[in-house]
Every structure is written in structure tokens, then in C-alpha cells.
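Yeah, one chain of the complex is gone here, protein chain that is, but the others are all in their spots.
Going by the order they are written in, the chains are A and B; count residues from 1 in each one.
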Amino acid sequence: MNAALGFGGVVLGVVGCLGAIVTLAIGLKNHRSDLLRMSRTYAFMILGAAVLSFIAMERALITRDFSLKFVATNGSSSTPALYNFATLWSALEGSILLWTLILAGYTVAVVLKFRKRLTDPLVGWAMLTMFVVALFFFGLMLGPANPFRTLAVPPLDGPGPNPLLQNHPLMAFHPPMLYLGYVGFTVPFAFAIAALTTGRLGEGWLVETRRWTLFAWTFLTIGIVLGAWWSHEVLGWGGYWAWDPVENASFLPWITATAFIHSVMVQERRGMLRVWNLSLLCATFSLTILGTFLTRSGVLDSVHAFSDSTIGPALLTFFGLTVLVTVGLIAWRGDRLRSPARIDSPVSREGAFLLNNIVFAAFAFVVLLGTVFPLIAEALNGDRVTVGVPYFERMTMPIGLVLLFLMAIAPVLPWRKASAETLRTRLLWPGWVGTSVLIVALLLGAQGFAPLLAFFLAGFAAGSALRQLVLATRRQGVHGLLGRTNGGMIVHLGVIMLAVAFVASNAYQSEREARMCVTAKEGCPSTITVAGHEITYLGSVDASTAARTQISARLLIDGKVYQPGIQQFPNGNQQIGKPTVRNSPRDSLLIALLNPPTGTGDTSSVQIRVVHQPLIVWLWTGGALMAFGSLLAAFPGKRRNPTDPVSAPVAAGGSPPPDPDPDPDLVPVGAGA
Amino acid sequence: MTATEPAPRRSRTVMFAAIGVGVVMLLLVVLLITRKNAEERSTDSPVLGKTAPALNGKALIGEEFDIGTTDRWLLVNFFATWCVPCVQEHPQLRKVAADGEKSGKVDVISVVYGDKAADVRRFFEEKGGDWTVLDSDDGRTALDWGVAKVPESFLVSPTGVVVERFQGGVVASDVEDLIATYEDQAAGSGGSGSSGDGGS
Partner (left out) sequence: MSTSSKSGLRVWAPWIAMAVVIVVALAIGTFGQPEPTPEQRAQNLAETIRCPSCKSQAVASSDTPSSQAVRLLIRERIKAGDSDEQIRDYVASRYPQTLLEPPGNGFGTLVWALPVIFVIVAVAGLVVRFRAYRPGGRAVTQEDRDLVAEALEAPVPPAAEGPDAPADPVEEPV
């Protein structure tokens, strides 16, 4: 029953998408508003279809319906409820189902937001694009990635999800957040295609979809940070970012989206970089598809990869198609849509944003090149090279430093042209903040040219952002924290926090393995000291639950008891470590058991690994701050229409006084052609 | 802004740039579509065709072994009791050992890879097999032989050169046929007992 319902939902979705595409195509061709308005109906139809499939699959998982192949391979009667629910996205077919559900949700959201403009051909083309993408994903579920395949003879129980995917609650949140981000980029992409097709680039719609991009960007950021946090807590080595191909795949769209968020401000103010912004949007969407392919095709060695390769060719073909369509449209339309405006001086905010975009483009290039280079080398030369962490760190370090520098000077740069005096006066105080941070770091024992330089630039950038916020709140009170510029400064502060934590935890990490006994003896102490923290072994304890057996070691760290353990799940004899992390604002201690504790009571002993990393907590805090700042940036704030006069007379016969809280739906016309 | 702007040049920069990027991306697609799965790639062995590295582990079963003193064929097998294909190939190893004992030409020696001594002894008690089993020497032997995954076996000629590498389980008949082939070659080329080129 579940399979029938679920598959019925998929079929309904496919039919709905096809219907929508045909209807919209005819409506656009023959200028029929009634047909264009039907996109609303179809949107709700495919959402209903996706919800139906989703509910069917969850029901199958929760009731342990092993007649479904997906449940039989991934579910189990002993998995706890939360992980059972999350099992849906722990394997390939289910993840496509989640993607489709979110895509349908976004389609409905667009239809509702633009309900008064559905008859506009530009919106029509955007909806058409979204339905085409939705058709692809529904189609995947119809064929290669069908989650509703049934088994003739259902087994009595299933193996459950991979043990590593069910020992931490973050597993339930990381993929949905990530997908809300990825899939969200489909919306601005659809509008980019629409603008290219209709040739209407000069209006404010691109700026309007900026909010959608920001929304998706926020979730992608949260998703990536949650993933890093999860890795840190679960893997037992203190690592949280390994420049793994799958991690890079999720990072690439983030880079291009961040570049877009900045360069769209240049478009808004000066009407420039229109074609570049379109390209960024198309690149972001294409990279989400490429990323999905890399994750699911098994072509690259990765810990994270789903190892199925049947949908690889389909995804790659879709990627190729997207690239062809995008490039074709841009090549066709691009030159006609270029703005005649010019940049007056490189030392200006436009100049800073341009440089920012070049740096982000280089960043994306480095990450992409490093990820696929082993394949290129093998294809062209037969060489087997591995491109790992050392490459990425060495390449991204200068990029990171330049970005920190730009974060420091861009907020104080005026538009059009800056003078040396402007910079000199405005940057003095942030400069001293940076210098103090450098000195403090040095006094705390930091060493190394690159980390110290990074700390200085981070302080510099933080000072600049704070200056902006202080000036804004002084003038506008709490409204000084809202709006694009101010919210953006808070996001920058989050980024800086994250950067400092990243540098510190990587450069000053130390690790130690030790054998400990309850009663101290030669070569087996009962207390060790690591980086100023005292760790005492108290004994072992059985911490098994219904879902898994676990033996934990009780450790007293700085007066509190922590229990890292080793788990064993019923589906196999693989033992999974469950480390614990002791976080404090200053540093984090990660303890992992190397082997289960031996002996009992007073003779018990255990081998542990202790990893000490400074400032880890600030990674997650920084991420949270970025999300928070992004939320604040979405508020309209004290907006003024950019073309309203600032200091000229507002006499009778002139333009009406500016509305202090304009309707955010009204699109401000950009200055410039 | 009131000055007359020159009309935008009818340049084609964007078109060329877009086409350039498009071509590169499509090449990437072609590249990716022609790649094999990562798991299917195998690596070359660094010991193939060269003198066999030392086998220095402590003997868990049987007596101490010195690879230089024998002039019989030697099948060096790396295994672990937790590795399912190793368990499956065990009868094949027993056959090679038994036949080799009979013909007096082939010895078998096993090296533990990442396993506990007690488990290994129990395994051999249950499954039989009386050839020498060396301890892993903290994994050093496996490292010297370039072994990263078990089961992996090597065939060493009487002159001490590694002539063949078997990834995955061995099949007794394959090993014996191979030995026969090499011996024929050696006999045919003047009986100096030199080893042929290492295979794949």
C-alpha cells in the first residue's frame, strides 16, 4: 500500500510537471494569460504529489514495512524514532525524494509570492524552468532512483542505516538544511533563465530574487556548518573539514552564491555587472547539480559518497544540458544586455566588489580544479595523483587573507571614488583593533606568520564591521542592526569569528594517545594532564540501549564526568566509536576510545586519544551569527528609494516625501541605465 | 551623468567568454562520464618483479622463518580473521600447502594483518592448516610489502623474487598452474631458474 501510494505520488508529479510545461509553453507562445495562470494549479498539484510520496515513505519507515526495498535495505526494527524518520535521507533514493519535496515546496512558494504577476511572461518562463527541473527529479524517481521498489519476499528485519549515521542527532538536521539551501538556488536560476529568454534585464526583478538567494544561502551555510559540527563530534579525530570531494561539492555553490550576493549590490546601485550576475546564478545552480552528481556517482574517492552509480549518467546529462542552455542563452543575449556604466576608480566600493568577485571566482576555481584534477590527470596522462588537504590549505590561505582584507576596507569605501584621506581616517581605529588582536595573540603564545597575519586581518575586518554597526545604531537605534548593510556586517562578524577559529584550531591543534588505569601503575597513570586540563579515569560502565550495545569509559575532566564509548549496532560486528567533546570558550578537548575498556572495577584500563583544539566553539557560534545576520539582512530596514533626493528641496510640485517603510514588494528601480 | 555616454560598443566579449566557459564545462562532463568507479581502480604493487622484502614477524604458529634460506616457491599470504574473503580462501590455501608439501616445491606462509594473536590461533585450530603464521610486527611487514587491503597474496620464486600478486582470495589451481608455467619457462630457457616478468 505504501509503495502504491508513494509511486502514485511520483507518477502524479511527473504528469503534473509535464502538464505544466505544455500549458506554460503554449501560454507563452500564444500570449494566453489564462494558461499562464494555471501554473498555480500545477504547482499545488506537484506539491501534493511530493507530499504524498513523502508521507508514504515515512509511513513505511515508521511502521517498518519491509516489503519496500528501500526500507529493507536501510530501515530496521531497532532504530530509534528520530533516526528512523531521518533514514529517509540517509540513502540515495530517499534523498532524491527529499529534494523533490523541497523543490515542489519552493515552486508553490514562488507561485504564491508572485501570484499577482503570474501572467507576466517573465514569471511564466521562470515557472516553466522550475517545472522542467522538477520534472527531472520526479523522473529520476520514476526510473533509476525509485524509492518505492518492492520486494517479492519481504525480509523480517533490516540492517538499519549505516551506524555512523545514527549515533548523533545532528544527522537529522544537516541534510534537510543543506537541501533547503541547494534547492533554493533553483528559484533565482529560474528567474535568470527567464530574464535571458525574455531579454528583460534592466528591471528590478533580479534584485527582488536577491532575497530568495539570500534565503537559500542562509540554509546552505547552516547546512554546511552543521555538517562540520557533526563530523567533529562523531569522527573522533577532531577534524571538521577535510576538503573531501563531497564537502567541496557542497561548498562550490556557496562560493558562487556569496559572490552573487555581493556583486548584486553593484547592479542595484550602478546597474552594472548584470551579465556577470546572471552567470553567477546559473553557475550556482549548475554547481548544485554537479555536486549532487559527484556525491552520488562514486567517481571520486570519498568517505561521504553514496556508492550508487546508476543515477550518475542522468545527473551528468542534466548538468551538461543546463550548461548548454545557460551558455547558449548568455552567448546569445549577453552582449546586448551590458550596461554602459563604467567604474570610475578602482579604489571604490565597486572596485572592492569587483575584486571580491575575482577572488571568489578564483576560490571556486581552486576548489573545483583540486577536486577533479585526479580524474583529469588520469585521463590525460595516466598519472595517479592525489590532491588532498595540503593543496587546498596552501591555495586557499592567500585567498582567505585577501578576503579578510577586503572585508576590512570595503565597508568604509564610498561608491564611485575614494580618497586617501577617507580611507586614512576611517580605517585608523579598525587598524588598531587588528594590531591589538595581533599583540594579544602573540602574548597568548600564537606563532607562525600565516596565523598571525590572519589574526591581524581578522581584527582589522572586525573593527571595520563594528565601526559600521556602531555608527548605524547611533543614528538609528535598533534599526541600525537591520537591513542589508548592517545585517551584512553582522554576517561578516560571523565569518571573521569562523575564520579565526578555523585558523587557530588548525594551527595549534595537538593530540595525544595514552593508556589509563583506574589504579595507577607503571606506564598506566590514572590521571593525565593535557593542555592544562586534568583527565582522570574512573572506570568503565555499560551504557547500552535497546538500539545498540555500548561500553563507555567514565572520565573526570576538570571536575565533570564525560563518557566516551564504543558502540556496536545489531546490523553488523563493526564497532563505532562515540567520542565526547568537552567544549569551553577557550578550547575543546575531544576524547575517543581506541579500544573498549578492559578489566573491571579497579583493574579496569582503557586506551584513549585526546585531541586538544583551541577555539572550536567559535566555529559553530560564527556559523550561527552568520545565519542570524542574514536573517537581519532580510528585513527592509530604513530603506529609502535610491532615486529620492537626499539634500535637495522637497517643495510643492516636487516628488512626494520618501516613504520610510516602503512596501518591500515594490521593486526599487536601480540607478543607472 | 548628464554627459553623453558613448553608445555601447557592439563587442562580443560576453559571447566568446560564455562559449569558452561552456566548452570547458562540457569537456569536464565528457571527462566525468568516461571515468570508472573509484572503487574499481587498482594500484600497482611496488614489490612486483623485485626481491622479496623481509618477513620479520614473530612466529605465532610454526617455527621462525627466513625467506632467504629456502629454494622452494613461497606463497606469502596476508590475512585477518575478521575479513570474510580471507576466511573463504582458507581452504584453497590448505590445498596449496598440502600439494606443496607433497611435491616438496611450495611453501605457504601467512602474515597477520591487523588482528589479535588469540583470534588467529583459534582460527587455525578451528579451520586447520599447519604452515607458519607470522605476527604482523606492528603492521611493518604489510607496509614493507605494500599491502593495504586483505586478502592479498604474493608468489615468490625460489630465487627470492616476487613474481605474482593476487589481490583478493587465491585459487589453488591458479597458483599451481602459474608455478608450472614458470618452471617450464625456466627449463626451456636454460634452467637458470630466473623468474619471468611480474604479471599484472
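In this text, a contact is a pair of C-beta atoms (placed from the backbone, for glycine too) under 8 Å apart; a residue touches a chain by one contact, two chains touch by 3 or more.
Keep in mind the model is a prediction, meaning the values are calculated, not measured.
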>> With the missing chain put back, one of A:D383, A:E534 or A:D558 would touch it. Which one?
In response: A:D383
>> Can you say which of A:V108, A:L453 or A:I528 touches the chain missing from this structure?
In response: A:L453
> Just one of A:A249, A:A408 or A:A472 touches the chain that is missing; which is it?
Replying inline: A:A472
> Which residue numbers on subunit B touch the omitted chain?
Replying inline: 3, 38, 43-44, 46, 80, 113-114, 136, 138-140, 142-149
> Which residue numbers on subunit A touch the omitted chain?
Replying inline: 235, 237, 239, 242, 244-245, 301-303, 305, 342-344, 346, 349, 354, 358, 361-362, 365-366, 369-370, 373, 377, 380-381, 383-391, 395, 411-416, 419, 421-422, 424, 428, 431-432, 434-435, 438-439, 442, 446-449, 451-453, 456, 468, 471-472, 475, 482-486, 510-511, 594, 636-642, 646-651
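Note that in this section only the chains that are shown with their structure count from here on.
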>> Centroid of subunit A to centroid of subunit B, CA atoms only: how many Å?
In response: 40
> Which residues, counting only subunit B, touch subunit A once they are in their complex?
Replying inline: 5-8, 10-15, 18-19, 21-22, 25-26, 28-29, 31-35, 37-39, 43, 82
>> Which residues of subunit A touch subunit B once you look at their complex with the stated criterion?
In response: 275, 279, 286, 293, 297-301, 305, 307, 309, 313, 316, 319-320, 323-324, 326-328, 330-332, 334-335, 338, 340, 372, 375-376, 378-379, 384, 573, 673
